[in-house]
Structure formats: structure tokens, C-alpha cells
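Just one protein chain is left out here, and the rest sit where they should.
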Amino acid sequence: MKRFIGFIKKEFFHIFRDRRSLFILFGMPIAQILLFGFAITNEINNVDIAILDHSKDATTKEIINKISASKYFTIKQMVVREADIASVFKKGQVKAVLNFEKDFSKNLIKDNKATVQIITDATDPNIANTISNYVNAILQKYQKELNKDITIAYQIIPETRMVYNPELKSVYMFVPGVMTIILMLVSAMMTSISITREKELGTMEILLVSPIKPFQVIIGKVFPYIFLSIINAVVIVMLSIFIFNMPVQGSLFLLGIESVLFIISALALGILISTISETQQTAMMISLMGLMLPVILLSGFIFPISSMPEPLQIISHIIPAKWFIIIIKGIMLKGVGIQFIWKETLILLVMTVFFIGLSVKKYKIRLE
Amino acid sequence: MKTILYIIQKEFKQIFRNKGMLPIIFILPLLQLVILSNAATFEVKNIKFGYIDNDHTTTSRALVEQFNASTYFDMLTGFPSEALASSAMLKGKVDVVLEIPRYFERDLQKEKHNNLGVTINAIDGAAAGVENVYVTQIVQNFNQHLKVDLLQPSDKQIQPTKIDTIPLFWYNETLNYKTFMVPGILVLLVTMITLFLSGMNIVREKEIGTLEQINVTPIKKSQFIIGKLFPFWVVGMALLTIGLILAKLIFDVPMLGSLLLLYAYTSIYILVILGMGLFISNFTDTQQQAMFIAWFFVVIFILMSGLFTPIESMPKWAQIVTEFNPIKYFVEVIRMVMLKGSGFTDILPLALKTLAYAIVMNGLAVWSYKKTN
Partner (left out) sequence: MNNNKVIQVEGLTKMFGDFTAVDAITFDVEKGEIFGFLGANGAGKTTAMKMLIGISKPTSGRATVAGFDVFTNTEDIKKNIGYMSQKFALYDDLTVKENITFFGGIYGLSRKKIKEKSDTLIEELGLKKVANTLVGALPLGWKQKLSFSVSLIHDPKIVFLDEPTGGVDPITRRQFWEMIYKAANQGTTVFVTTHYMDEAEYCDRVSIMVNGKIEALDTPKKLKEQFEAANMNDVFLKLARG
């Protein structure tokens, strides 16, 4: 037992002496959370648009003012001819052009109808759609004002209630995701590198020949990273709560336990990676290229899983991160207890046991 | 001059002999390009929909039927009570719940207006917004048809004034998110591979001792660096080529602009990344450290590059910071050239900034590489 403790102590020394890596280990999550909280968002603000006004009458001026006053849009320039629209888009100067037809006011009075084209640069379809919707909303509001003296019969008015995130803050979406990604990457990558390094240096054989049992070696290697990952998780949650006012509706204790479970699953993955890597370089590349992108893209972190094609949805089932994100969102934003997320927890548990079992088996094979 | 060729020859031999790394450098990224681009979409589909019908009339059933018929909404579940619907939302079984009040049909005919309750899971704020738009659209459509049916000749209708808005989507009429994402992901892959390879390569020679051996030879700094980085430049360009072919074949991403222009720009861009890799390797002693530091910067740069979320949405201070992010330029240029057909003058400001970055970065890297310590 004393030997084992001595071994764990050595592992801790390794980690804490490597200042540069330590800096990244802790600095990375903090930087990411801050970025996501303050800079990364899908909401649109001050989008540059241009106006092509064929009428230049009182009504178009009013509408243009309303759009200009909106915090979503900035009117960057006026376009003179239709032919100029393409060049303005190609230069990337504006994201949309509003094209008011000729005789706008006249048509409104005469035919009760006038037309505006909302031309968007749809290379980013999401932004284009959002811009379209927002401009449309402003125009609809204006239209309502024009008709405020007319009562329209048979109106069904939907009253919408946004729950769990009434202000539609994108931070709420991202924080659980970032936490998951960091824990997964750090745990899996660090563990796989730590073990492969011993292999590369040749000290692994020395360890295996010593009286310490193989499984003790693995646990000893992994233990400090559990500790570090927990610290990371705590830091991330604290930052979210205090800087972004993210709620933790549910039990912090439950959150803690689930996080530890996830960390262990990530560590087990790391061990698995180390069994198939001969060098540190391979372990790192597999962790980064083979783990990072799939986890970011398929875990529901940024892109909703339900919108993906069937085969990818199925693949996402085997990614532990996907289940953990559901669990975190449930606990932090919905305030659910274990009775609502027992299914996901069980799945995570089974995966963890599976990874550990697989790693142990692979290690036994190598030793023989 | 010849010395450079010897180094280049050696590097290529080593790259192709490393059987473990070759698939990671070429196959893995391209596999990811293909698979993961399919995942990237902000479209909101298959919305899990539930409803509480307190009215049980032909009108209420007709309204529910509208949602059933819509392709956006999925898995229609009827709930007998609000409590059960809430519980289902907590479990994640539904994301949008429509509550039709009692006397819905009666009130509509008598009072001529009515309210509908809509509850939306807003954890994903952006998706919630879109879901709301869809719900509103369906309700409004239903409303229009209802009006036509219910309208009595006694009801004098004054025609409301209407502003017709026609949305036109240029360069991507079908709003295909993949068209947008694939070039971006390609940028990401080319960047990551070239950065990690170049960063770790020199550190590895440090670790095994051959770097010292080379430092004792009369080889010039510049010869060594050029010889070392050139093969990775080739790898980057090769990745770009294969990626573009896949983009066309599998995703049918348009290539409106000049291929030559894209290649010319990319050749400068890769120099920036290689310079960064070299710079990092000059300050680290182990491959692990080099990897970590590279990873740290890459993730931050990627997040701030406009690849996943638009730069225009960032606060002003963040937008200024992105001026120093090389990835941002490549992402913009590749999208402009491929999807819009932008030409040389259109991307000139971006290209110049990238060139400046390349000169500064490589200058720093070469200067900080010391043969004598």
C-alpha cells in the first residue's frame, strides 16, 4: 500500500513540475468559458446591411429609420443600382440588401400593397435566415401600426412562454457543452499521454517488473487526473455561476457525482487510447483528431442532434459526451433530480464499465 | 541550396515511413470532413411536439392536425394535463407544447379572438427562436383559412394595408448549411494538421538529440528551417486538394471563384501556420508541451474564427482580437472565393493581412531559433 501511495506521489510531482502543461491544463477551460460567455454567440448584433431605395419617399424613409434604430442592424451604405448588389456581396461588405420598389407610398395607398425584397447573402444560411426573420418582424410591426385603426376579426394570438432560459442566453447552451468537452479532452488526452510517455521512455517496463500490480499502475497513473479534472469542473461551474449568472436549479451534489462518473469514463477512454499507441505523438493525435472533432460536432454541443441525418444520430448514441451534456443541462437548467435522468446515467455507467473492462483486457494481452 | 534538398528528402522519407501517422494525417481528417460536415447544421427539424387539447372540438382538432402535417414537427403526443406535459419536457421528451384552452372554438366564433398557450424549451435559445417562428407561421396560416371559412357577409372587412416581404437568398438558395460548413471544416483540418506536425517535428528532434547534431554542422539556420517546413507545406496543399475534391464530389459545394486564386492564398496561409508551429517548438522542450500549447491556441483561434459562430455577432473588443487570428482570414477567403466567386481585388485586403502575418510570424520564428545557446 505504501508503495502504491509513493507511486501516486510521483505522478503528482510529474504533473506539477511541468509548469507549461499545467498552465494550459487550467488556463484552457477558463479561457474557453470566458470566450463562450462573452464572445461566441449565434445572436446577431449590428449586422451591416445596405439599402436600395427606388422610391425615396416618406414611407420608405420611416421604415429605414426603424431598421436603423434596431440594435440588430447597422445601415452601412446605400446601393444605387441593382447591378451593384453582387459586387457589394462579393466584397463581403454587407450581409443583406433591402430593395424597396418604385412608388412605394403610392402603391400602399392605391393598391393597399407594396413590396420589399429582403436580399441576403446566404453563404451563412443561419444568419441569412435570422436577418430575414428579424427584418420581416420589423416590417410586420410597422404594418400593424399602419392598420392600428382596423380591428381584425378572428385572430388567434399565440402567447409564447420560453422556459428554462427565458432570456434566450446562448451561454446556457454552451456552458454545459464546454464543460463536457474540456473534461473529456483533458482527461482522455492527459491519461493517454502520461501512460504512453512511460512506454516511450522505457520506464513502464520497470514499473511492471516492480511489486506494484499492473492495475495499481493504471489506477496510480489515472488518479491525479481525476483530481485535476474535478478541480477544472469546479472552476468552470463557479465561473458560469458567478460571471454569467447561470443557474444551478438542481442539486450541486448530483452534478458533482455525475461529473465524476463522466471523468472516469473519459479517463478510461484515455487508457484505451494508450493501449493502441506506441508513441506520445500517436496518442496525442488520436485524442485530438479522433476525439475532439467528433465530440464537438456529434455531442449536441453546438449543433442539435435531432437535426442530423439518421446514421449520425445513431453514432452520437455511443459518444459518452452526448449523454453527459443531457445530464448537465437537466441538472443545471431544468433542475431535475435523478429520477428524470436515471436512464442517461445508467448508459454512462455502462459505457464506463465497458471502457475500463476493455482497457484491462488489452493490458493483460500486452503483458503476456 | 543543395543542403535544403537533402533535408527535404529526409523529411519526406520520414513522413512516409511513419506508418502509424500517415492515416492520421490523411485519412482521419478527410473522413472527418465527410462525416462531420453532415452533422453541422443549425436547421431545426424533427421538433418534439406535444399538445394539450382542452377544447376537443373540430376546430381544435383541425389546429393540431396542422402541426401533424408539418414536416418540422415530429412525435405528436397528446397530454391530458399541463402537469404531465411539463414533466415530459423535464424528461426531454417534448420541446414544444401547445395548450388549446377550453371554449377555443366557441370563443373564436363569438368574441372573434382567442389566445393560445405555447411553451418552448429555450435552453438552445437560437433553436427556440426558430421553433417559435414555425409555430407562429402554422398558427397564422390556420388563422387565415379559418377567417375565410368563418367570414359572414355581415362582417364588413376593411382591407388592411399589407407590406409584402420577399426573402431572396443569394449564393445558397436552399439554405444548405453544409455548403457553408464544408469549406470551413476543411480550413480547420488543414490548419490543425500542419500546425501540429510542424510544431512537434522540431521538438522531437530536440528530444532524440539529432537537433544538437545538426546544430554542430555548418548548415545555415535558414536552410534548415526551409528544408524542414517545406514538406509540411506540401502536406497542407495536398490536404487542401483532396478536401476540395471531396467537397465537390460528396457535397456538391460550388466553386464559383478561381481555383488558382484559392491555391495562391492557401500557400501563403500555410506559411503562417508553419511559422507558428516553428515558433512554438523553439520554446518547448517536450512534444507534450508543444502539443498542448498548439492545442490551446488552435482551439481559441478556431472558436474566434467565424467558423461556427459569426464574427459580426461578437462584441467589438472580440472583433478586434480576431484581426490577429489567421484562421479567420482563411475561413473568410475560402467562403468568399468558393461560394460567392469573389475575385483577386475582393480578397486583396485579407490576403495582404495574411501576408503580413506570414512575414512577421516566420521572421519571429527564424530569429528565435538559435543554433548557439
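A and B are the chain letters, set down in written order, and residue numbers restart from 1 in every chain.
Just so it is clear, a residue touches a chain if its C-beta (ideal position, glycine included) is under 8 Å from a C-beta of that chain, and two chains touch if they have at least 3 such contacts.
The model shown is predicted, which means the values in this text are computed figures rather than measured ones.
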Visible chains that the absent chain touches, using the contact criterion stated earlier: B
Listed residues B:L168, B:I214, B:M237 or B:L355, member touching the removed chain: B:I214
Chain B, residues in touch with the chain not shown (by the definition above): 2-3, 5-7, 9-10, 13-14, 17-18, 208-210, 212-220, 371-373
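Just so it is clear, only the chains that are shown with their structure count from here on.
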Complex interface listing, chain B residues touching chain A: 20-21, 24, 28-29, 32, 35-36, 38-48, 89-92, 108, 112-130, 132-133, 135-136, 139, 142-143, 146-147, 150-151, 155, 157-173, 175-177, 179-180, 188, 192-193, 196, 200, 204, 284, 287-289, 291-293, 295-296, 299-300, 303-304, 308-310, 312-315, 318, 332, 335-336, 339-343, 346
Of chain A, residues touching chain B in the complex: 18, 20-21, 24-25, 27-28, 31-32, 35-36, 38-48, 89-92, 95, 108, 112-130, 132-133, 135-136, 139-140, 142-143, 146-147, 150, 152-170, 172-173, 193, 197, 277-282, 284-286, 288-290, 293-294, 297-298, 302-304, 306-309, 312, 326, 329-330, 333-334, 336, 340
